[in-house]
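With one protein chain removed, the remaining protein chains of the complex are shown where they sit.
And now, chain A:
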Amino acid sequence: MADHIHTSPEDEHDSAYSGLLVNDAHWAFGTATESIGFGEDPLAGVDTTIPEGVDAVTLSTYALMLGDDSLVMSHRIAEWTSNAPDLEDDIALSNIALDLLGQARLLLARAAKADESAVPPLPEGSPAPPEDALAFFREAHEFRNVRFAEVVNGDFAEATVRVLLFSVWRLATFEKLRESRDHVLSAVAAKGVKELAYHRDYAARWFVTLARGTDESRTRLITALDSLWPLWPELFDTHPVEAAAAEAGVGVDPASVREAAEAVLDQVFTAADVEPSQAPRRSGVLGKTGRDGMHGEPLSRMLAEMQSVARAHLRGQW
């Protein structure tokens, strides 16, 4: 059959399809795994040594917290795909979801590398890499994301507020995390800052547009702000792991970025002529919230869907 596989030069332009079996690194921008950064080990080539004096479990858990925020938030934003008000926004929202997913992969891989015992054991013969073991084989109570990230999607005003609040908070965190003594976290933060600045600007533009657009858009925007605001204070709570990570010079204490984040938010509110929400903080369960693994009802449903195929094929290769 070899002669059927051959791509004849005179027909080259017409036969992109037949090039599939030609082992040509230049074909269609090279092979899928190498050229687009989706290789099996997201940390390949990065210095993963744990900085001196840093507790491995603290570093791992801290990376897991940030990684779960990104993973869960990415999943929610990706749910907008093919549902946005216009093509440009569909593309922008998938882009945000992709950026967050990229951050999640690095952070989960970091968590696994720092402390292998964080990775759930899989049946023998499972080829799932650690990032997937963490994403697809943990239960909801083992996820350490803030509850803000898991809320079920609402309308486009809700998406706007969600992306704005999340990116303003996360950007303030990553700006400081660039100084992390951990090479992986500092690299993730350095790249993430650029991405998050775009997410924030995109959402801030829509925030102002919706606030100043029509009566309906303004009403919807303020409703969305009031619905998400109760989860805003939780973003700045300091969990003991975060305190320890900050103390060790690898992490950022969320409480330390509140002022910077709220200053940015105030600018957006002023431009939009919107008052900050007065909605009260949402309490936890017995004092526990997302960072403790205490979530709302939607997370386990999200995970049931997200993990369904991976769990149905324990030894599957993907």
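By our rule, a contact is a pair of C-beta atoms (placed from the backbone, for glycine too) under 8 Å apart; a residue touches a chain by one contact, two chains touch by 3 or more; residues count from 1.
One rule holds for everything that comes next: contacts and distances are computed from a predicted model.
**Q** Since a chain is absent, check the UniProt entry for it and pick the matching name: "Dihydroorotase", "1,2-phenylacetyl-CoA epoxidase subunit A", "Cystine transport system ATP-binding protein" or "Nitrile hydratase".
**A** Per the UniProt record, the undisplayed chain of the complex is "1,2-phenylacetyl-CoA epoxidase subunit A".
**Q** Using the touch definition up top, pick the residue from A:152, A:285 or A:309 that touches the left-out chain.
**A** From the options A:152, A:285 or A:309, the contact with the absent chain belongs to A:309.
**Q** Of A:47, A:116, A:139 or A:155, which one is in contact with the hidden chain?
**A** Answering carefully, the residue with contact to the hidden chain is A:155.
**Q** Hey, which chain A residues sit against the chain that's not shown?
**A** These residues touch the chain not displayed: 1, 4-5, 13-21, 27-29, 31-33, 36, 38, 40, 71, 75, 78-79, 81-91, 94-95, 97-98, 101-102, 104-105, 108, 128-129, 131-132, 135-136, 155-156, 208-210, 212-214, 216-217, 220, 305-306, 308-310, 313, 315-318.
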